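Apart from one protein chain that is not included, each protein chain of the complex appears where it belongs.
In order of appearance the chains are A and B, and numbering begins at 1 in each one.
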Amino acid sequence: MTVTEEYRPVFAGKVLEELQVILGRYPTKQAALLPALWVVQRERGWISDRNMAEVGEVLGVTPAYVKGVVTFYTMYHQHPVGRNFVQVCTTSPCNICGAEGVVKAFLEQTGAKDAGATSPDGKWTIIEVECLGACGFATPVLINDDFVENVTPDKVADLVKKYR
Amino acid sequence: MGYPHKPHPKETVVLSQYFGDADARTVKGWTKRGGYEALAQALKMEPVTVTEVMKESGLRGRGGAGFPTGLKWSFMPKEKKKPHYLCVNADESEPGTFKDREIMRWTPHALLEGTAIAAHAIQAEVAYVYIRGEFTEPWTIMEKALAEANAAGVFGKIKIVLHRGAGAYICGEETALMNSIEGKRGNPRIKPPFPAAAGLFGMPTTINNVETLAAVPQILKRGAAWYKGLCLSNPKSTGTKLFSVCGHVQRPGNYEVTMGFPLKDLLYDMCGGVPAGRTLKACIPGGSSVPILNREETERTLLDYEGCVAAGSMLGSGGVIVFDDSADMVYQIMRLARFYAHESCAQCTQCREGTAWTTKILERILAGQGKTQDLDLLLDLSENMTGKTICVLSDSCAAPVVSGIKKFKNEFEDYIAGKRKPVMVA
Partner (left out) sequence: MADSLITLMIDGVPVSVAPGTLVIEAAKQAGVLVPHYCYHPGLPVAGVCRMCLVEIEKAPKLQIACATAVTEGMVVKTQSAPAKDARKSVLEFLLINHPLDCPICDQAGECELQDFVFQEGRSGTRYGEYAKRFNPVEDFGPDVLYVPNRCILCTRCVRFMDDVAQEPVLNVSERGDRAFIGIHPEARLDHPWAGNVVDLCPVGSLLSKDFLHKARAWELDKTASICTGCSQGCSVTLDTRDEVVVRVRPRPNLDVNRYFICDHGRANYRWMNRGDRIEAPLVKRDGELHATDWDEAFARVVGILRGASGKAVALVSPGASVEALALAKRLLSTFEWTGAFQVVMGEEAPLAGVPNLALRAERAPNAKGAEQLGYTRDYDAAVKAAESAAVVLVLDDPDCPVQTAGALIYAGTVLPPETACRAAQVVLPIANVAEEDGTFVNRDGRAQRYFQAKPAPGMARPAAWVLGELAAALGVAEVA
């Protein structure tokens, strides 16, 4: 049995005020789209189809348009992710410094089966990402908004413990 | 190497002078170190005069293209009829490059000051700083620095807005960056029209890289002649460059040297060379989109725009990726192809399909299922992907493939002939 919940808008109260400030920075409403999507993701953890429709309504663009933008940019989540979202760079400069070993260590330490899947306890999603722009500090790892440098497989256990 | 660390004696410290100096991030700290004087000076100058100084200095875009900055600014309409915009490209995503991040983390005010001077020179009222979404720490630091600088009122009428990217390498392409700010998919635009004619929101726009703009206050303060004098080889390449050295070196990190500096000295003297017991096999001098150099070529390359071209590659973004003899060149080239396939925006047929196909062929070779024709096929596909698309992501995928097959053919042939154990599953 499905229960349809009443949709709770993201842009209300203080968040709507925040959007007004954002809108003031651009000459068009459409230009506030990427910042608005970040706000949605901050508030809800991910961006649902219904959220996309709300953003479209607020900015005067169609839901399909918003969806086209959301699916282009890899940092917007289109489904819920684990409480800790871990992004490990495995592009060549980090790759030759053992990045894939770091990924493996994270998967082992968190119990997440594959990169992309959420761990059974719902606390971790580990993904491989492309160049994070910190190649001299291999391997860089983004854990939620925390950018951790110089991660090696032996440091992963402590990191996981810290964030668990 | 993380900061703070003492600069190597062979470095020419200009942009990196305050890397590691946390006090430089504050307005007070920055002004104490001579900051915002150049901006005050620029705001009293005619925009066209500021541009002349840049032209005279020989400053060239440090994002990868190396286009003369003063010349780029001069493309903007002299007579102001519409809003002008400046976009700052802080989308640093070229594999091997991590210099803009350091500039923003340690000297945010250098960037802000350079941005404001540039905005004044091109008569832009608003400047958007496009910071890639993954740069959470630089974002926080820039936000704080901007707030402080605004409170101190240093920018006059110029408004600087930070805009956060959301995970797309292609948004570092100048027209895709503009589309992204406008709230669209990060698709590069066909040119013409050129940004200086119709760019952001259809208005005259200039896009500059972080490192380029960070140099601007210094040039204005110390003079174009000073900057022009910083030159070790070709007079068309002046000033200093931050080289981001990574991969198989003992001391990776950012090193600032004068244009024309020998790559050999950078790698062996400053970075300590490759790890003990290993030998240098390959080096990409300018970020993954430029051809790979073998050891012999690496050791005779001079690090400026012309020198790298003479060696068979390009200066690009200055992201120096070092591979020693333990590196599997075939695997790394596959990994680079996979990067480009992931980042392709999907507009152009050759890029959309070609980057993925290239990746698949390389994966098969690594899975032990390669065929001798595969190398010719890869070269043919790379040729078809070069010079035929809206932007050069497609060409960038071809560069490591073509140079890799040319210079490390034996490694490919070993996989194909079954002399090397497969490292992937088909």
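Remarks
As a convention for this text, contacts are C-beta pairs under 8 Å (C-beta built on N, C-alpha and C of every residue); 3 or more make two chains touch, one makes a residue touch a chain.
Source: prediction; values computed, not measured.
One of B:Thr69, B:Gln350 or B:Ser403 touches the chain omitted from the figure, and that residue is B:Gln350. When the full complex is taken into account, the listed residue touching the unshown chain is A:Thr62, out of A:Thr28, A:Thr62 or A:Asn144.
Touch with the hidden chain on the side of subunit A covers residues 49-50, 52-53, 61-68, 71-72, 74. What subunit B contributes to its contact with the hidden chain is residues 168, 185, 190, 341-350, 352-357, 360, 364, 369, 377, 381, 384, 387-390.
Here is the rule we use: only the chains that are shown with their structure count from here on.
Chain centres here are Cα means. That of subunit A falls 25 Å from that of subunit B. Touching subunit B in their complex are the following residues of subunit A: 25-28, 30-35, 37-38, 59, 61, 68-69, 72-76, 87, 90-93, 95-97, 129-138, 142, 145-147, 149-150. Listing the residues of subunit B that touch subunit A in their complex gives 1-2, 83, 92-98, 100-101, 132-137, 161, 163-169, 180-186, 201, 244-248, 252-254, 288, 319, 321, 323, 327, 331-332, 335-336, 339, 342-343, 345.
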